[in-house]
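A protein chain is absent from this complex, but the other protein chains hold their places.
Here the chain labels run A and B in written order, and each chain numbers its own residues starting at 1.
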Amino acid sequence: MDYETQMRSPIERQRGIIDFTLSSLMRRKVKNVGLLCLYALIVFILASAIFFTSSIKKEASLILRGTPEIIVQKMAAGRHDLFPLRDMEAVKNVRGVAAVEGRLWGYYFDDRLGANYTLIVPPAARSSAEPSEARPLFWFNAAALEPGTIVIGEGVARVGKLSKGDSIAFTAYDGSTIDLKVADTLSSKSELVSSDLILIGEEDFRKLFDIGKDYATDITVEVKNPREIPTVASKITRVLPDTRPIVRDEILRTYDSIFNWRGGMMIVILSAAILAFVIFAWDKASGLSAEERQEIGILKAVGWETSDVILMKFWEGAIVSLTAYFAGVILAYVHVFLTGSLIFEPALKGWSVLYPHFSLTPFISAEQLITLFFLTVVPYTIATIVPTWRAAIIDPDAAMRQTGE
Amino acid sequence: MIELINVKKVFNAGRPSEFTALGGISLNIEDRKVTVLKGPSGSGKTTLLCIIGCMSRPTAGRVRLDGREISGLPERFLTDIRRKGFGFIFQVPNLIRGMSVLENVMLPAYPLGEPHARLKERAIRGLNDFHVSTKATSKVEWLSGGEAQRVAIVRALINDPDVIIADEPTAHLDTHLSYLFMEIVENFKKEGKTVIIASHDPLVCESRIVDSVINMRDGRIEGESS
Partner (left out) sequence: MRKSSFFLCSLAVEVVVLGLLLTHASFHREAMREGIEEKAAMVRSLGLTDLCLFTDARYTRNLSQADLFSAFQDNPLSLDHFPSGSFTTPPIWIMRRR
C-alpha cells in the first residue's frame, strides 16, 4: 500500500469528492439545473438591485454636492406658493447670510406628447460669477438665452423629436400659444440631471405662467460659513414663519435613503427572493430522502468517514451556490452597467413618457459582493449540510442491515 | 489473526425493544484462510461480521486485529482500519444508482486522495480481472445480477484489503454464478487474503476451499468444524 503513504494528497481528496458530488448531482439533471438557474436568477435580481441603487446613491452624492445650501419655500395653506420677492430683504438681513437669489422654475405638461417638462430660468448671476464652470459640453449662456429661445435637455429633444432651430408651441396661462425656438440642447452625458429640463428666459417664463415681477418660485440662500447652515435655516423660519427651508444636507440624505429597502418595490423584490430561498432551504433541510440515506449508508460501508460525507454535502451546496452566485453577479453587472437596467426599465419608467437615458457609473465595492455572498452562498451551503449531519453519523453497518438479516 | 474475546452486542439497550444479537462470542480467525459463519437468519452472523469489519463496535468484549485491540478506538481510526484493511461484499451489490461502473468502483478510494489517473488505472485493471471492463462507462442499473456482483467485488478490492468480508454473497445468485463466486474466493485465498463469509448456503459451507465453518444460533457459537 505504498501509494497511499506516498501519494496521498488533500487536493486529490477534495477533487475525488467533487467528482462524486457532480456525478451525484447530474443524476437529477433537470431538477438540479433548474435549481441552479432559479438560484442564479435570485442572485441576479438581488445583485442588480444592489448595483443599481448603490450606484445611483453614490452618483447622487457626488453630483448634488453643488446644490444650493438652503432653499426657502413659501407655504400657503399647506402647499407651495410663489415666493414674494419683498420677503427676500428679511432673509438677507439674517446674520450669516451671504447672498439671496430668487429661483424661477416649474413644470409644464405637454398635452400633445403627454410628457412633463421641467422649466428653469438659469440664474444669470451665478453662471457669470463662475465662468470656469461653464463647460462647452453643456454649453449654455444665460446672456445668449434671448427672449423667444430655449435650451432643451436631451430627453425633451428625444420625445419631441426636436433639434436646434425647431420650435415648441407652449400654451400660456391664458390659452394663447407662445412659440419658443430651440437654441441648443444640453449634452446627453448630463441626462441624469438634465433630461427633462427646458432652460427658458425670465421674460418668457413670466409671460407663460403669468408670474408677476415681484414673485419667484422659491429662493436660494448662500451662507458665509457652511457650518452655520442649520442655524441660519432655523433663523429664517423665525423671521418668516410661513416658509420652509430645505438645507443641502437634507437633500443629500434624501438621496442616500432613496431606494430604501422599505420602498414598495424593493420589499416586493426582496421578499420574493427571500421566499424563494426559504423554499430551497426548506426542501433541503426538511431531511434526506430514503434513497439519500441509503446512499450515505453505502458510502460509509465502503469506507467513507463521517467527515467525508459532510465534505461531500458541503461541496453539493457549494457547487450549486458558488456557480449561481458568480453567474448571477456577472449577469447583474452586464444588466445594470452594460444594458442600462433593461429589466428594471419598465418598472422605473412607470407612466412617465419622458424617461432619461443615462448610463450608470459602476460604483461597486467588495463590500457589496461580500454582503451578497453571505446572503446567498453561506446560508444555502449550511442548509445543505445541516440535515446531513444526523444521517452522516449513522453506523456504517446500516448498509448491511437493510439487506441482511 | 483476528481475535474476539467474549464479544456481546445489544441493540436498543435499556428500552423495551432491547435485543441481544450476540451473547458472548470468543473466536479466533486465522489469516489466509476461508472462514464461514453458518447459521439461520437472526443468528447474529451479520452483526458479527460488522464487528469484525470495524463497522460497529461491540457492547462488551474485545476485538484484536493482529494483536492490536481495536474495539475501543474512536470512529476515525476504525474507519481508517476498515477502509484499508477490509473489503466488503454485501448480499445485494449496494452500488450507487445513476453512476457509472467505474465511478462505483473508485468510490471507496476517493477520500484517500490517490492521484486520479492511477486510481482509474487500477479500477480498470480490477474490472478487467473480473471481465466487466467493457461495462466501465455503463450505468450500474444496466448490469445483470452477476455483473453487478462482480463490480461490487472489484469495488471491495480497490483499496487492496487483507481481509474480505462477504455477507450472504450467494443469496441472490443462481447455482452457476455461485460456483463462479467460490472460484473467485479461491483466488483470494491463493493471493493470501483472509476471507470471512456469512452464509447458510450449503454450496458455500460445503465447498472444499472453506477452511473452517462456525455454526451460529441465537447469537452464540454452536460448534466449529474444519
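The working rule: a contact is a pair of C-beta atoms (placed from the backbone, for glycine too) under 8 Å apart; a residue touches a chain by one contact, two chains touch by 3 or more.
Model, not experiment: these values are computed from the prediction.
Peer 1: Could you tell me which displayed chains border the chain that was left out of the figure?
Peer 2: So, spelled out: the chain left out of view touches A.
Peer 1: Just one of A:Ile71, A:Val91, A:Ala157 or A:Ala392 touches the chain that is missing; which is it?
Peer 2: A:Ile71
Peer 1: Could you tell me which of A:Pro122, A:Gly297 or A:Pro396 touches the chain that is not displayed?
Peer 2: A:Pro122
Peer 1: For a quick check of understanding: of A:Ile319, A:Val377 or A:Ala391, which residue touches the chain that isn't displayed?
Peer 2: Candidates A:Ile319, A:Val377 or A:Ala391; residue touching the omitted chain: A:Ile319.
Peer 1: One chain is left out of this view; which of A:Phe44, A:Trp304 or A:Phe337 touches it in the full complex?
Peer 2: Only one of A:Phe44, A:Trp304 or A:Phe337 touches the chain omitted from view, namely A:Phe337.
Peer 1: Which listed residue, A:Lys164, A:Lys189, A:Lys224 or A:Arg390, touches the chain dropped from view?
Peer 2: A:Lys189
Peer 1: Mind listing the chain A residues that contact the chain we can't see here?
Peer 2: Touch set of chain A with respect to the missing chain: 15-16, 18-19, 22-23, 26, 56, 59-60, 62-68, 71, 73, 75, 78-80, 101, 103, 107, 115-116, 118, 120, 122-123, 126-127, 130, 133-135, 137-138, 153, 155, 186-187, 189-197, 199, 220, 244, 246, 250-251, 253-255, 257-260, 262-266, 319, 322-323, 326-327, 329-330, 333-334, 337, 347-348, 350-356, 359, 361-364.
Here, only the chains that are shown with their structure count from here on.
Peer 1: Counting in whole Å, what is the centre-to-centre distance of chain A and chain B, each centre being its mean C-alpha position?
Peer 2: The computed centroid separation for chain A versus chain B comes out at 63 Å.
Peer 1: In their shared complex, at which residues does chain A touch chain B?
Peer 2: Those residues of chain A that touch chain B are 1, 3-4, 7-13, 15-17, 19-20, 23-24, 27, 295, 298-299, 301-308, 395-397, 399-401, 403-405.
Peer 1: Please name which positions on chain B make contact with chain A in the complex.
Peer 2: Per the touch definition, chain B meets chain A at residues 41-43, 45-47, 49-50, 55-56, 75-76, 79-80, 82-84, 88, 90-92, 94-100, 103, 106-116, 118-119, 155-156, 159-160, 167-168, 198.
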